[in-house]
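Written below as structure tokens is the structure these notes are about.
Of the protein chains in this complex, one is absent; all others appear in place.
For reference, chains read A, B and C in written order, and residue numbers begin at 1 within each chain.
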Amino acid sequence: MEANSANVELQSKTVTKTPSGFSVVWREIVRDKLALLSLIFLVGISAFVYGTAIVLDQEEIVKVDLFAIYEAPGEEYILGTDYGGRDIFGQLIIGTRNSLSIAILVTVMTGFIGVVFGLVAGFFGGHIDNIMMRVLDFFNVLPFMMIVIVFVAIVPKYSVWTFSLIMTAFLWMGIARLIRSRALQEKELDYIHAAKTLGTSNIKIIFKHVLPNISSLVIVTMTLNLAANIGLESGLSFLGFGFPESTPSLGTLLSYATNPQTLEYRWWIWVPASVMILLLMLAVNNVGTALRRATDARQRRG
Amino acid sequence: MAEKLLEIKNLKTSFRIKDDYFAAVDDVSLTVNKNEVLAIVGESGCGKSALAFSIMGLHTRAKMEGNISFKGENIVGISPSKLNKLRGKNMGMIFQDPLTALNPLMEIGDQIGEALLLHNKELSKTQRKEKVIKLLNKVGIPRPEYVYEQFPHELSGGMRQRVVIATAIANEPELLIADEPTTALDVTIQSQILDLIKDLKEDMDSGIVLITHDLGVVAEMADRVAVMYAGQIVEIADVTTLFEEPLHPYTRSLFNSVPNAKEAQDRLHVIQGIVPSLQNLPRIGCRFAPRMPWIDGEAHEEHPEMHEVKPGHYVRCSCYKHFHFPEESKEEEHHGVS
Amino acid sequence: MWKFSLRRILIMIPQLFVLSVLLFVLAKMMPGDALSGMIDPNVDPERIEELRNQLGFYDPWHVQYASWVGDLLKGDLGTSFRFKMPVTELMGQRIVNSFWLSLATLILTYLIAIPLGITSGRFNDTLRDQLITGYSYVGFATPLFIFALVMLWLFGFHLQWFPTSGSVAPGSVPGTFEYVMSKLYHLLLPALSMALISTYSTIQYLRNEIVDTKQKDFILMARSKGASESRVYNRHIFRNSLLPIAAFFGYEITLLIGGSIFIENIFGYPGMGQLLLESISQRDYSVVVGTTLLFGIASILGALLSDIILSIIDPRIRIK
Partner (left out) sequence: MGFLKVEDLKVHFPIKGGIFGRTVDHVKAVDGVSFSLEKGKTYGLVGESGSGKSTTGRAIIGLNHITGGNVFFEDKEITGVRKAKSDIRKDIQMIFQDPYSSLNPKKRVLDIVAEPLRNFENLSRKEERVRVQELLELVGLSPESILKYPHEFSGGQRQRIGVARAVALKPKLIIADEPVSALDVSVQAQVLNFMNEIQKELDLTYMFISHDLGVIKHMCDQIGIMYKGRFVEEGTATEIFENPQHIYTKRLVAAIPDIDPRKREEMKKFRAEVNTEYEQAYNDYFNEEGLAYSLKPISETHLVALPEKG
């Protein structure tokens, strides 16, 4: 029944769908109003935080002002102040920028490691694959949160860079596994065999044949990872194991809410940051899901 | 006179693509008698499988119009519970790919037993098992007690297809639908499975609808043959007539394009153009006309009908009278992209 | 199946080994040592140096590693300098709490996720499906700690339906009915917070699996046998789709550990997660190593469990 009608549909699609990149993706996003809205939001918010962050003086914002502790939102401070009298609004902007930047950085680094690892393991298979998968399995069973917290706690000369390296070290496995399994499938397809018999070298086959065919998967996965990484970073900062204390972050703002007084009575400290995290993650996820839909339709028969 | 088992009248099965319905089976009428094999032959996308699924009521999202009467009773649009009383008991189906047709996580015995359980509640568990073992024996599976407890992936393709057949015939159905039953199998296994189906038919006196694309299988198995093209039946005749005097241009082209293991041909006939997709089917006039452009347009009927040329031999459209193969030199292969 | 399990257990050994080496290195990197806690201005530094020599602090690393592993195997994880008690004893109390919290979370997760996943898959692309997918999607995009904070704020502080910290009402006597009820009462909000967020993967997996299975040939075959829709679903679709869920059970443990660190911190629940965080901020490193080791082993065992369950329920792996 469905299988059959799907078949019928498939045949008709063969003739009409184009596989070429962006037009399809763009069409899919535009058709999905929520994804379009999310994209506009993301572009807008990034432009705003990166733009204002240039003007804003981070030093000024993180300076303690004992005369302005816990001020409620008002004329002087749009979103009030925290226990150190620091402007929440300013921290929110810089925090969003920092959170976004590190999430993007970690996503790109994990994506790079994951894609290379997955492609090599999947394409060459055999013993290479076996050993690589053992390594991956080990990283995979470690509870991420715990191991990152321990590393952050003991690493000497802790900085934003070491933080992102630690996160990357324990986050590349998901995408690597995914890419590997796709590469395994892909390399059994005849066009790869054909390339081999035509005298194309392995490196060329990996990057010119396999990679373009899994690029949509890479993009979708990285988008979804970006959302997850925003959550992970703010979670770690929330626990106090993310950004160094001097650097504002969305998670740090939320961590003030572990004080019951703040949680109950001083909403302006933690609610805006929560809303920001939620909106960012939802928006990125929406775009990612729309991308996935776009690529799925194409994957039916590229 | 043969006893009518299944009579299909003006059946139209349509699938929804985007916002429109497109008929994959378009105005099909045919009959199947007891103890008779009706082969439905055609290329992929001609609607033969959609037709088989329509008879079994397996399309859940298609629109069905027309009439399918099984032993005199219309089964289009009847309630699911009524349909379920017929399926598995009076009608059985054999699927194309025996691997996917069996539940991978269920023992063979349970899968065959399910067909018995559903239609014969009185059987005790032991009786059911006995019967399943008998069925396994009947379809030629060695060591049935052992196979009873195996899982599909432990059997070879041929054995799996025997299990599927055992399930289909568990309640000795009067009508058996076989959808490309041997396409996924090797040629030696194919001949065994075909022989098995033939023997079972004689045994149970049932009617068989055999869906296939393989003219050899048709010649081996069928009593009567319906040739389908683009959702319609273009020719029906008994098997010898069809193989000796095919009339419809499509039938004739098809016969000429198959390499034959028994006699040598110099060059195969090529049907011009490509099989149109469901959305692009020509719905008016002779559907095969675009693929024989050298035949004068006047030769076709405006609304092609089935004509009874001889008793029992029906052909659609009158163009068969004017059809001839193109001359060698003129036969231009399909150039460029359509 | 036995062969598979045995092989799988053998794979675990190098994993445990690497984990222990990793932890050993971490332990060595941590500032201070077992004696730092005892450092007392009244004790002569030379005496401490002597003690260090005695305890083998200047031995080659592999000797140190061997004796460290030896101690582990004897169940000696060192002493907490903060609590002045053996780490094993300290963890003993917390493990019980964490265990109940995890169990409650798992039960709640499955209680919520399985019916929703089944409904969503069976009636895919209907309003019901869209609502369920919408819920699980929001759950997926919401970080646990934000959700937990909101739950705590709403049900703990604002509505005051649930306690806001601890694992049992102070003054309850262990063994009494009230004690058990109080424990449960304290568990409920943290467990529910975690469960509501972590249903995403189970719901989506079940939904996709059911939608996929629905289109398989063997479902058509079941229909052609005359099986009613409810039988097709109960006997063929749900059964086939639910079995893998059982196998994910073990992997959930890794997720639970990550979640418990947040949950226990936010709800002030005295479990292993809270212990880890406290010990890190108090620089009580022997406890850090102990908890990390335990979490690590739990995850490795969880993965093992999942693989073995999968091999039991899937005949394609079982018979090999």
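Definition applied: contacts are C-beta pairs under 8 Å (C-beta built on N, C-alpha and C of every residue); 3 or more make two chains touch, one makes a residue touch a chain.
Source: prediction; values computed, not measured.
Only one of B:Asn120, B:Gln150 or B:Ser191 touches the chain withheld from this view, namely B:Ser191. The chain omitted from view is touched by exactly one of C:Leu6, C:Val25, C:Val63 or C:Leu154, namely C:Leu6.
Within the complete assembly, residues 14-15, 17-20, 189-191, 193-202, 209, 212-213, 301-302 of chain A touch the chain that is not shown.
Residue positions on chain B in contact with the hidden chain: 43-44, 157, 186-191, 194-195, 213-217, 219-220, 222, 239-240, 243, 253-254, 257-262, 264-265, 267-271, 274-275, 333-338, in rising order.
By definition in this document, only the chains that are shown with their structure count from here on.
The chain pair B-C and the chain pair A-C differ in C-beta contact count, and the higher one is A-C.
Averaged C-alpha coordinates put the centre of chain B at 54 Å from the centre of chain C. A separation of 24 Å divides the Cα centre of chain A from that of chain C. For chain B, residues that reach two or more other chains under the stated contact definition are 53, 58. Chain A has residues 1-2 in contact with two or more other chains. Per the touch definition, chain B reaches chain C in the complex via residues 53, 56, 58, 80-81, 84-89, 91-93, 95, 97, 100-106, 114-115, 118-119, 151, 153-154, 164, 167-168, 170. Residue ranges of chain C in contact with chain B, taken from their complex: 216-218, 220-229, 231, 235-236, 239-240, 243, 313-316, 319. Those residues of chain A that touch chain C in the complex are listed here as 1-3, 6, 134, 137-138, 140-147, 149-151, 153-154, 227, 231, 234-235, 238-241, 254, 257-258, 260, 263-264, 270, 274, 277-278, 281-282, 285, 289.
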